[in-house]
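On to chain A.
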Amino acid sequence: MAEEMKVIYERPRSWANKVTHYCPGCTHGVAHRLVAELVDEMGLLDKTIAVWPVGCAVLGYEYFTFDSVEAAHGRAPAMATGIKVTNPDNFVFTYQGDGDLASIGMAEIVHAAARGWPITVIFINNGNYGMTGGQMAPTTLLGQKTTTSPLGRTPQTNGFPIRVAEMLAQLDGPAYIARVSLDSPVNIRKAKSAMRKAFNAQVRGIGFSMVECLSTCPTNWKLTPVESMERIRKEVMPYFPLGEFKVAQGVL
Partner candidate 1 sequence: MERVSIDEQQCKSCGLCVSVCPVKILIISDRLNARGFRPAQCTDQDKCTSCSSCALVCPDIAIALYREVKA
Partner candidate 2 sequence: MEHNVVIAGFGGQGVMLIGELLARAGMEEGKEVTWLPSYGPEQRGGTANCAVVVADEPIASPLLTEPQAAIVFNRQSFDKFEPVVEQGGLLVVDSTLIDKKSSRADLDMVYIPATDIAMELGNSKFTNMVLLGAYLGKVNPISMASVHAALSVFLTGKKAALIEVNKRALQAGVDFVNKK
């Protein structure tokens, strides 16, 4: 039988092919995979330096075949700035969670965005501090129960969730800001195309780019992976709408 098999989908070369430490169904793996696919497709493997956060993705560097550094909590944008300044032709991205980026590292992300220098940020918004056991994050929704908001987040005691994408889009520095969701095949396809634009904004030297990814945390949300995906659609998206908030000329 003269039949050949055409590859529809295979593991990216940038993927180190290890079993990750992430919990079953956690969408960190999806975001990782999209990054690896784009690095492959855009021929960036030799030029890439990833800056990993403190949080669940702290060991991110284990899973890729490009160069990596590990930042202090929240400081990834500063470290990425230092790296990009020394070698402007390299491709530098940070990968940060919501505690890392929107709480302790808020100053660093805002000023990196305001400087507008071409670095790319993959921002994982799963509404809580996953690694430390599910405490309240700046992105935790009102009413959402966490280990440090056991009765549910209230504005009186905890303030309001921060919409980072919209906030950074107010600045003149960024070239591309989008919020995507990793809840379904169709949205994951859209997420990848947003990330491609974000990568391109850097590769083409246009400026700072960030993609906020609505993600799940089945373990701390105490939901199954499938229920977690549903929660994104039902509860998270109404507060954190998907879309492109900033698209500078030349970003494609």
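The rule is short, and it goes like this: a residue touches a chain if its C-beta (ideal position, glycine included) is under 8 Å from a C-beta of that chain, and two chains touch if they have at least 3 such contacts; residues count from 1.
The candidates came about this way: all candidates are chains of the complex that A comes from, given by their letters.
Predicted, not measured: the structure shown is a model, and the values here were computed from it.
Trainee: Given that all of 1 or 2 sit in the same complex as chain A, name the one that actually touches it.
Mentor: 1
Trainee: Can you check the complex and tell me which residues of chain A touch candidate 1?
Mentor: Interface residues on the chain A side: 2-12, 15, 17, 19-20, 22-30, 32-33, 36, 184-185, 188-189, 218, 224-226, 229.
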